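Supplied in structure tokens, the structure appears directly below.
Only a single protein chain was left out; the remaining protein chains are all shown in position.
Moving on, here comes chain A:
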Amino acid sequence: MRNISSLLGKLAKTMSVGMMLLFAVTMSNAQDVKEGQTLFKSKCTTCHSVTKKVVGPALAGMTERHDEEWLVKWIKNSQAMIAAGDPTAVQLFEENNNLVMTAFTDLSDDQIKNIIAYVKDEEAKAAEAPAGGGAEAGAAQSDDANTFMIIGLIAIVVLAVVVIVVLNRVIRTLEKVIANNQAAIEAAQARNETVAENRFAKFAQAFVKNKKLVGFSVLMLVAFLAVAGWNTLWNVGVHQGYEPVQPIKFSHQIHAGVNQIECQYCHGGAFKSKNASIPSANVCMNCHNTVTASEHYDGELSPEIAKIYRAVDYNPDTRAYGNNPKPIQWVRIHNLPDFAYFNHSQHVTVAGVECQTCHGPVETMEEVYQYSPLTMKWCIDCHRTTEVNTDNAYYDQLIEAHEKLKKGEKMTAAMIGGLECGKCHY
């Protein structure tokens, strides 16, 4: 019964889609969908999409909600309509948190009608293509999944019955064979065991007798243990290659690689201070208030991005923040011992070292791992070979002091920074 009704439903859907397409095609003769598209892309996409909510509501179905005259008036100047007290306009405004839609007084009636034609055209396309169809497509997909699962279950049951029958047959024949050959088998088993024992014993004896082989094996074992031990000892406290599981599947490959967001956007501290700093969740929200990755989850919000929303207590339906934030606990990867002082800005801003020199190709990492050993040898090796970029006021002073020394003038502690607060108080 359900199948038939859903079949009828589908038929009706395709027919209505066809009708709408036909409608759209005839409409497009009068009104240029193409021009509507250009206008829509340049004026409306900052706030609207046809199929999903962005800043303003999804526009699909707007011609069913409002008549054309109302729409033209609204798009020209929605605030004027609200001020004049149009009940639909006021209600819409309040439902959307009193967000102000731009007034487009520069658009002519025809241009607006073109935009409306374009939206209708897109709507028809979206209904036709299952991927973009939102709730309807989701329902159709889950129907497919159900029938698939039922067929699968039946197949498994049939298979299980066949297997049981066959196994029963096999067991019965085997039992018969065993009964027939019991005596013969027992004798054979006894013989086999003694042969196996003999073989093993023979091998062991031969091995022990061959002193060279024994010596070589022992040597191998010792060498292996020595190398393994040596490596382990050298790597105590060295976390090179450490790649912990993070609370959110945040990918630098997507953000720093494909999206081309610069490191500084999120790790601004690296240019200004000791700590590179991990961005707080409000930085993520600069994009993720809009980017929901729902295309990969059948129109639903990505569960990973939902974690950001939970952290900042954000409600995507009302686009409002609550006051119960729960910080994300990222797992720290790079961690120098507390007795070593490392300052990012000295290396990044002053010396101009690229992040990738120390952190490796982060922009290709789906998950960040520690690329460098962070041992003292590593720091020292670089300090031995890297030339200092002296184009910097600090070195002017230093060079000046050296010039004075060369001329035989007096040099006081104050001239080498003896009056700087930080040299004594830190």
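Keep this in mind: a contact is a pair of C-beta atoms (placed from the backbone, for glycine too) under 8 Å apart; a residue touches a chain by one contact, two chains touch by 3 or more; residues count from 1.
By our rule, contacts and distances are computed from a predicted model.
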Out of "Cytochrome c domain-containing protein", "Nitroreductase domain-containing protein", "Ion-translocating oxidoreductase complex subunit C" or "Polar amino acid transport system permease protein", the chain not pictured bears the UniProt name "Cytochrome c domain-containing protein"
Hidden-chain contact residue, picked from the options A:Val245, A:Ala393 or A:Ala413
A:Val245
Given A:Ala80, A:Ala293, A:Cys379 or A:Met415, the correct residue touching the omitted chain is A:Ala293
Omitted-chain contact residue, chosen from A:Ala58, A:Ala80, A:Ile248 or A:Val283
A:Val283
Filtering A:Glu68, A:Glu94, A:Glu366 or A:Glu400 for touch with the omitted chain leaves A:Glu366
Residue numbers in chain A that touch the chain omitted from display:
42-43, 45-47, 49, 54-55, 99-103, 106, 212, 215-216, 219-220, 222-224, 226-228, 231-232, 235-245, 251, 253-254, 257-262, 264-265, 268, 275, 277-278, 280, 282-283, 285-287, 289-296, 327, 329-330, 332, 335, 337-339, 366, 369
